[in-house]
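All remarks here apply to the structure that follows.
All protein chains of the complex are present and in place, except for one that has been dropped.
On to subunit A.
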Amino acid sequence: MKISKELLKGSTTLLVLSMLEQQPMYGYQLIKRLEQRSSSVFTLKEGTLYPILHTLESEGQVEAIWSEADGRQRKTYHLTDKGRKLLQEKKAEWDLFRGSLDRVIGEV
């Protein structure tokens, strides 16, 4: 079953921050890891990942390091303390949302 685009859109920042909490990653690696962890339920249009990463970088939630890999320049992102704080907030927000949704639709 495919997840609605709108539903995914609202949680991409949380997903990206969660991925980067585990380890520093470059864009393609992040997309692949996200697909694996969600059993291909979360598949983003890959071009949309970079504006999200750049926004997080601009706001100081992630930092990027350039290096050379496979003969190409590669930008690897890692989470900052500010990013960790945002992730905690997003997780708390998500828990509240999920709990409320479950109560409304009668799962709990």
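Throughout what follows, a contact is a pair of C-beta atoms (placed from the backbone, for glycine too) under 8 Å apart; a residue touches a chain by one contact, two chains touch by 3 or more; residues count from 1.
In this text, contacts and distances are computed from a predicted model.
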From "Fe-S cluster assembly protein SufD", "Putative ABC transport system permease protein", "Cell division protein" or "Ferredoxin reductase", the hidden chain's UniProt protein name: "Cell division protein"
Contact residue for the chain not shown (choose from A:S4, A:S39 or A:Q73): A:Q73
Subunit A residues that touch the omitted chain in the full complex: 26-28, 45-48, 50-51, 54-55, 57-60, 63-70, 72-75
